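Take this structure first; my questions come after.
Missing here: one protein chain of the complex. Every other protein chain is in place.
Think of it as A and B in the order they're written, each chain with its own count starting at 1.
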Amino acid sequence: MNGALYIGQRLGKGAVVVLAIIIVNFLLIRMAPGDPATVMAGESGAADAVYVAQLRKTFGLDRPIPEQLAIYVANIGRLDLGYSHRMQRPVFDMIVERLPATLLLTVTAFLFSLLAGITLGAIAAARAGRLSDTLITVVSLIFYATPIFWVGLMGILLFTVTLGWLPAFGMTNVSAGQGGLAAGLDIARHLIMPALTLGLFHMAVYARLTRASMLEVFGLDYVRTAYAKGLPRGRVVRMHVLRNAVLPVLTFAGLQAGQLIGGAIVVETVFAWPGIGRLAFDALMQRDYATLLGAFVFTSAMGVIFNLLTDLAYLVLNPQITLER
Amino acid sequence: MSDTPILRIAGLSVALPPGADRAHAVHELSLDLHPNRTLCVVGESGSGKSLAALAVMGLLPPEVRAVAGTIELEGQNLLALPERAMRRIRGRRIGMVFQSPMTGLNPVMRIGDQIAEQFRFNGRDLGVDPRRRGIELLDSVGLPEPAKLLDTYPFRLSGGQRQRVMIAMALALEPSVLIADEPTTALDVTTQVQILKLLRELQERHRLAVMFITHDFGVVSEIADEIAVMRHGELVEHGAASRVLEHPVHPYTKQLLAAVPSLEPPPRAPVKAPIVLQAQALQKTYRSRDRLFGRHREVAALRNVDLAIRRGEVLGLIGESGSGKTTLGRVIVRLLQADSGSITIDGTEVSQLPRRQYRPYRKRVQMIFQDPFSSLNPRRTVGQIVAEGLLAHGMPAAQAHARAREFLRIVKLSEQAAERYPHEFSGGQRQRIGIARALALEPDILVADEPVSALDVSVQAEVLELFEEIRVRLQPAMLFITHDLRVAAQICDRVAIMRRGEIVEEGPTAAIFATPRHAYTQELLAAVPGKSQPVLGHSAPRPVLPIVAEIEPT
Partner (left out) sequence: MAIMYRLLRHKGAAFGAAVIALVVILAAAASILYPAGPFEMVGGTFEPPFQHAYPLGTDGLGRDVLTSIVYGTRVSLLVAVVSTVVAVTIGLLVGAVSGYFGDRLDDLLMRITELFQTIPSFIFAVVLIAIFTPNIGSIVAAISIVSWPPVARLVRGEFLAIRHREYVEAAVVLGVSTPRIIFVEILPNVISPVVVLASLMVANAILLEAGISFLGLGDQNLMSWGYMIGEGRSTIRDAWWLSVFPGIAIVVTVLALNLIGDGLNDALNPRLARGVRA
């Protein structure tokens, strides 16, 4: 099997999953109390009878269900995720507008959690039983038990209210007109707390996983062979233990990457970060179901894409092994 | 022996952590290694031989430590060295090869890199071109296309090839001592022959002092210059190879030697009873499918196999890994179904029967499994395990449990065993429980799948005795699957040799062993270690040694 075929396979699988998600969404709309048009019109649109009738036509509610499904899928294929009566804008446009902010947040949080988590887990495993291991394990346990939104709030309490070091809300300061580097630094300052908040929980997960994986690998035969060859401990831990132990962690992280987006809704709400999560929350509060469901489909599809990307990254890391096994 | 020893172990004691079955894994061991000579350290499991080797390398597991004695390499006491100094000894002055080639190589590093890293990380720069040296090394251990091999990953190689790579790595820095811990135990006997030959060549070429750890006296008789026998951590016998083999002094040594089954089959009259089991034209192919649209891999496990077993007869099925013998055994007990062909029991065709109709036949065909540690459900008591078959076929509970206890007695276990759990028993005892389970249904046909391969040789002898008793008492038609020709010689009336899914030769044991006709059979018989050593498996009466309580497995 060669690389192109593998990629093609993965893309095909991904497409099937996205289709399934769209179908799930379709079912959700139909399962909600009331008829689909009212649901999609939302609280604000439901009052407008003309609007509701128009929706009925667009969704083809008088047609048989399979046809409705086909219409729905086709709509989404054309990137028509519905229209928000409340905001008077197409849902897709609103989402795409907010996409960069959410990406910035989630990607930063993901990279941080992965790097910090693997490093801490590796240190804990290499010094198993000693003080550093106990410390890292306790810290991981605590962050693993803490709800993300609370970490955010406590962060605000400490760093904004008490110490005044970091800003609590938004992505940039309203006083704009700053260009280039200054603007970048401003965004970075606003990014620190939200990204850390989102990342700390997953960092704890990866640290625990890495530690457990490494301890298991330490006991394997090829590690003993490496020591018998006279290799120094550092080399054995890096090239033999870590390189093998990290593989299941990466696989898991790839699966989890999509879940990170779910956590973003809470973080964006707490920090008023202008991303898709915040949009979804506002839509939730305003009973703007068109937007909410549109965001749901979109973020699920994003999850699939994240999965795919990590699979491909895996392929790049270990081409021969992945393809030829 | 005028040359001075290069490695001296003197009074070595290795302590086990509290809570282990004994205080010391190794107790006051003293051994010498000389250049260009092979010392075989022989013992059964629990003898301490592996830990002694690890102590030399400074690779003892965390809670196990050397507490007394010295290990001197050319005068320097290794036990007194700090880790940094010990690191410079490993690989450069002492090389080690381990038992499990399938798991001994890093799966995500190329072979070439695994060899080359030794040159990079061994302190001083040896000024060596790692690639060229790698090719030389792989060539010296007899691997073909070494340049290509450098860039491959381990999963591409077979067990024998991987072991050659391990040997090449152990000798890469040209140490003067080589420790080999059961290096051929996990290999097929024909592969083993080649590896032993390779080690001999390398020893001569480099004047290596070799410490070869094994439990197999056949191997010992082939390669040893000196023999050291260990038991429960102590050295019980030590001397020149010929002396120890021909005139053993310690009763334990004598017991071990006598327990090795002889390669000469005893004379047996051909069994004339009617045929109970007949298999014809059995075919089975394994296909692995890839989920979405991948390729299919096909392995033909059984190709047109015929066999027949009479009542009271033991047919040996001999083959190496990949021969299909395990598949054949499983097809006969209907754990698997053949793709085509027929199986007849007492004249009735059973292979085409649907599940429900086959059910009564289950009572008549039973299996004894290979691995004593995974053939018993850890969460059920021994009594429940043995009674399970009886209960499944409708016997009332009280009666079934009473019968179960009877069979436990038949296999020489106490009745109290019924209340205990498998983990409280040793390997040999667990095999007996497995046998009791199979016998409880009083089957006409017994398939024994490598039943003694996982056991120590002295325990093996006892279980084989049990098999003899069973054959005499119950007269089952038995299919005895094994890769060990010695065991087959002693137990089987007839043997069938299997290779790549086909039976290549079949006939009475004595005839086949004396005059094998097929080339493969000849190869197998030639590969048996110690075949020319008449001492092994002497039919002298076995000495009665007070049995030290069998060590519980950790």
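FYI, a contact is a pair of C-beta atoms (placed from the backbone, for glycine too) under 8 Å apart; a residue touches a chain by one contact, two chains touch by 3 or more.
The shown structure was predicted, so the numbers you read here are calculated from the model rather than taken from an experiment.
Enquirer: Would you mind spotting which of B:G233, B:P248, B:G319 or B:G341 touches the chain that isn't drawn?
Expert: Considering the complete complex, B:G233 is the one touching the chain left out.
Enquirer: Just name the one of B:G341, B:G434 or B:G530 that touches the chain not displayed here.
Expert: B:G434
Enquirer: One chain is left out of this view; which of B:E72, B:D371 or B:E462 touches it in the full complex?
Expert: In the full complex, the listed residue that touches the missing chain is B:D371.
Enquirer: Since one chain isn't shown, list which residues of chain A touch it in the complete complex.
Expert: Spelled out for chain A, the touching residues are 17, 20-21, 24, 28, 31-33, 39, 128-131, 133-134, 141-142, 144-150, 153-154, 156-157, 161, 219, 255, 258-263, 265-266, 269-270, 280-281, 284-285, 289, 292-293, 295-296, 299-300, 303-304, 307.
Enquirer: Against the chain that's been left off, what residues of chain B make contact? List them.
Expert: Listed in rising order, the touching residues are 16, 20, 25-26, 45-51, 61, 63-64, 233, 291, 333-335, 359, 362-363, 365-367, 369-371, 374-380, 385, 388-389, 392-393, 434, 437, 441, 554.
In this text, only the chains that are shown with their structure count from here on.
Enquirer: Per the centroid of Cα atoms for each chain, what is the distance between chain A and chain B, given in Å?
Expert: Chain A and chain B have C-alpha centres separated by 50 Å.
Enquirer: Any idea which chain A residues touch chain B in the complex?
Expert: Touch residues, chain A against chain B: 1, 9, 12-13, 220-222, 224-232, 235, 239-240, 243-244, 247, 318, 320-321, 325.
Enquirer: For a test of understanding, state which residues of chain B touch chain A in their complex under the given definition.
Expert: 57, 59, 87-92, 95-96, 98, 100, 103-109, 117-118, 121-122, 153, 155, 166, 169-170, 172-173, 292-295
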